[in-house]
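Complex shown without one protein chain; remaining protein chains in place.
By letter and in written order, the chains are A, B and C; residue numbering begins at 1 in each of them.
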């Protein structure tokens, strides 16, 4: 049975797992991400070499936040590390003596979900990862969309609002500024500052101040019926529905998967997102729309997807 | 040598051609489109049967404006005819006794350009057809993006402006309302009404009134330096540049082809579009961008693309 | 006791009343508006001459939809009649033999409410008349804002949305397109078409189709809890709240009066409008805001305001 290792390189943790052809994780390890970017490769290799003990491993897949080159060898630009044109594939191959492929983290998560999770068995899939930002992954005809330069499916960075909010990418009005967890927190903090009486449940979960609100409070408060938290979810979900409508115009997927931390709120987020999607889709009512589902693999999607892409490395 | 027939089904003309494997049109015929949609199939068959005389034909490809089913058999909804769920493939196969495939007209044009025109030899291509509306076609990894339901790459219908101009698709703010030939005409008519003195060249090409301005006047006037016409091109080109930036965020193509009647203005349109693209691309300056080129096949792109898709009909 | 006559010149009815110095209507008459604009002046005079019987009248005030000249003599442009530069004051003075002043209809309604209705005794008042469109009237330091050319306080026509919905005034994105009764009807019809199940109460009030929905249905349905009607009110109210925030930035009124047919919905409209106002006001939380109240004079505001402006005609 052919096994591969998938590695999810996060800002705080590096998680590696041995994965089989059915997407099951047989073994796993988690190490702290070193503060010094120069040490990260060694820690990745350590994670791979630790977890591979006792298994015959064919290849290694790495999921990294940032732009990855079209040949899946180099991290051109990383969001949370100082890497620039980092030859990550070669470095890790030298340390683990196995074939390695590098892929964008949102892409590997999308691939994991499309193959073994919420999109299992589907060929035309869009995944939106709603975390601090908005990540994206696209599967078309069963193949991962990588783009000519390897930088495809940056779905959080098309322009949703002319002259809109400034974005870390240097532009203004990117959908990420409206449809993300950061947007949710921003909206809810403002709401709680304005109407503390209506946000009692929410404020009671932290230190009592709007500034003390964190993402997890919002989900808990919404479940308990806090109106300010619920309104925040509805506003962000409406933007997510618009993003789904836009992806349908362009890509016409059969299924759209909502993943990332914010999607853990489930129907509180998905119901209004689905409603907005149906309202905002082009030619709404005259065309079939994608199924909208929530991701099922949770944080394991990265390890599973990276491992599977390593297996299919010829694509 | 394997030959196929491509048919471009327009609102006023049905054009058919015999096309070889290099994309050359060996023979062609053009018939008027019947007013009665029920007669269109017979005219298509007549065109095919006329043009095929003396050639050994393998298959037929049809390009039709509208939504085409995923199995490339049925026109679900046509823009300029009364077809609804029209079984066009089967009807034509019965009349011409050859295998037939049906495809969206913007998709066949994109395929033609990507294979034999401005995108020749390129695997990751976006084509924007700037005519009355904005049509789109996408090639990823050498394959035409068709979408799960067959309705992919409706690139004119993602939302560019919240609460924006109403669109024929039932939504508001679609990019088509800002980046199309209709937008150009609307902008230039307003400009000429406001400042007839500055629009003298333009107004002199028609009946002297803003209402009398048609698309071809605008291109001619712009070439002669009419400031109102030039400003109109720059405004529309800026929106096209934004559309290209958005497509880059999502699809990361290696080349973007601008086609359709408006693109015949050449650098008057393309220079400001390219400038806006470079300004508006996500992470502008930190990533490579697609080449921006003008379509080279003109109106033949439809025939050539449809014929070639028929050849590759297994895809 | 000094009495004046006020006339409200509507598209279907011409209503005149004898009004005393406390704003009480002592006598009234209503005539059908002639289809032929050339006959309107005669009908106005007939209404005045009818109602004045048995009273000593000092002057006459006319409220007309459209642009009125700064000297309050001429209707420059009328919305619902073919008047252009109509010397209405002189025509009516010749027929009734009394001093006449002409004023914009939204201005007279605002004046009526500011003097004898919801803004009674207040010096800095903004009135938004939410009917088919959005009309406005502004009182500053106890004086009606008329503007240099007599065309002030067209509050429905500042731009709320760049590249937004087209407006009858020739521009795009005017607040009137989002904060009016027409906007409410448009939104609710779309909602009912999309989700007829949720709009059962609403659809049951008409012929069962979304097209059959009229304004009065929406208010009734909202009161009975129809979710589609309620969501429509909330959306329009949010735009009204934004308009109030913008008026506060510019004019800093002490009271804002919401009038017109849509305002008859009361708290269904006013509660979400007030909430949005508090959220959207500049420097929200660090400055006092205007009271938000509903008009109290109903359709009589026009007669009362016009009559009172005639009295104060020296201003």
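Quick note on the criterion: a contact is a pair of C-beta atoms (placed from the backbone, for glycine too) under 8 Å apart; a residue touches a chain by one contact, two chains touch by 3 or more.
A quick note: this is a predicted structure, and the numbers were derived from the prediction, not measured.
The omitted chain makes contact with just one of the residues C:4, C:129, C:182 or C:242: C:242. Considering the full assembly, B:284 is the residue among B:220, B:271 or B:284 that touches the omitted chain. Only one of C:147, C:196, C:227 or C:261 touches the chain withheld from this view, namely C:147.
Looking at subunit C, the residues touching the absent chain are 67, 76-77, 123-124, 136, 138, 140-141, 143, 145-155, 157-162, 169-171, 174, 242, 245-247, 249-255, 280-288, 290.
Although one chain is hidden here, its contacts on subunit A can still be listed: residues 161-166, 172-173, 178. Interface residues of subunit B with the unshown chain, by the touch rule above, are 162-163, 190, 193-194, 278-279, 284-285.
In this text, only the chains that are shown with their structure count from here on.
The centroid of the Cα atoms in subunit B and the matching centroid in subunit C are 47 Å apart.
For subunit A, residues that reach two or more other chains under the stated contact definition are 162, 284-285.
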